[in-house]
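Only a single protein chain was left out; the remaining protein chains are all shown in position.
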Amino acid sequence: MEKIPSSITLKASLENLDKVNRFVHQWSKKVGLSSQSEKDILLAVEEAYVNITKYAYPESTGRVTIYSRIDKDRLIIKIKDEGIPFNPLQFAKAEFNTSLKERKVGGLGIFLMRNFVDGVEYERKGKCNLLTLIKKKSRGIFN
Amino acid sequence: MEKIPSSITLKASLENLDKVNRFVHQWSKKVGLSSQSEKDILLAVEEAYVNITKYAYPESTGRVTIYSRIDKDRLIIKIKDEGIPFNPLQFAKAEFNTSLKERKVGGLGIFLMRNFVDGVEYERKGKCNLLTLIKKKSRGIFN
Amino acid sequence: MQINQKKEGEVYTFFLNGRFDAHSAGEVEEKLDLAVSQGAQKLLVDLSGVEYISSAGLRVLLAIAKKLKEKEGQIKLCCLQPYVKEVFDVAGLTQIFKIYGTHQEGIDSF
Partner (left out) sequence: MQINQKKEGEVYTFFLNGRFDAHSAGEVEEKLDLAVSQGAQKLLVDLSGVEYISSAGLRVLLAIAKKLKEKEGQIKLCCLQPYVKEVFDVAGLTQIFKIYGTHQEGIDSF
């Protein structure tokens, strides 16, 4: 079996989303995530990654490193960038209007990211943002 | 100096909130949390604890155990109950109306809890809910 | 929680002092409810002595705001400490409550 790297470093660009997905997919298979759990973590990582490509490096393009490891029955993904400090856990104001007219088209990414994982942590370390996303093998709360 | 226990087990009732606060306060002092960070973690723990007293044991009163430990410059609090399975990270719908009339009086607790910590994890372990709340010493993202 | 009350003209001010949490929310609600049931229409809650508020406190203020709205009364807040202000912000309540910097501004606004 092909050995999966424990991290990948990429230029933070939308074109590389496929590589990110493949990396997360391989790790999901290795941990044995249910197909639902795999989608959950793919979604969370996509949202975080896409935001880095859009917002973290306003002046230039920077790099992203994604680390993966297994902790018992959980997949742990860490996403590191050197962009502007941004803590997605803080100060998320939720104002989702139910009228189409008032509703903004954006502002859903971080909200979805946080709602589809079993754990999330943010840390500013030196000049890096370090986001940890945790997903259990199976979503059923009895497993 | 008085030794702080690494966990406390209590009857899940509102009267015990003071004990919970004292426990979290002592650990905050031990880690050296800033006064802002201490409030953040007190808030998050209060929301989680009060919800357990209100919702986790619909038929009887149960127990709650709160564990505390230090991980570098972070305080890690784990809250365990044996109540009905409830994952506060999943499926939180945010519909905060800005009109007083439409706005519900409740539904803020979990939202606040999640927004004032640096990390949150949920796990159903056997017949227990295990919620982890993580708070950094200082909130400033450059520290 | 220490709760002091003062009537200036038609405005009933409540000075709260202490932690406005799940523990104290009940007392505050009782005092405010009593005033409303006795006909108070203009309530000002002075939060200068409150350095901590949790969702239980917010719930009380929202519930009173709703009751007063039905009776065409109003609740206003003043003197929020920075941390309390932040909790209001995150909860999306700064758009819902009228909030004043000083006690006098609060009084004058009615």
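Should a chain be cited, it is by its letter among A, B and C, assigned in written order, with residues numbered from 1 in that chain.
Following the convention adopted for this analysis, a residue touches a chain if its C-beta (ideal position, glycine included) is under 8 Å from a C-beta of that chain, and two chains touch if they have at least 3 such contacts.
Worth saying up front: this structure is predicted, and the values here are computed from it rather than measured.
Within the full complex, the residue among A:Lys39, A:Arg63 or A:Arg124 touching the omitted chain is A:Lys39. Summarising the interface, chain A meets the missing chain with residues 14, 17-18, 36, 39, 42-43, 46-47, 50, 96, 98-101, 103, 105-106, 108-109, 111-112, 115-116.
Keep this in mind: only the chains that are shown with their structure count from here on.
With each centre defined as the average position of its C-alpha atoms, the distance from chain A to chain C rounds to 40 Å.
With centres defined as mean CA coordinates, chain B is found 24 Å away from chain A.
Across the assembly, chain A contributes 91-95 as residues in contact with two or more other chains.
The set of chain C residues touching two or more other chains comprises 90, 92.
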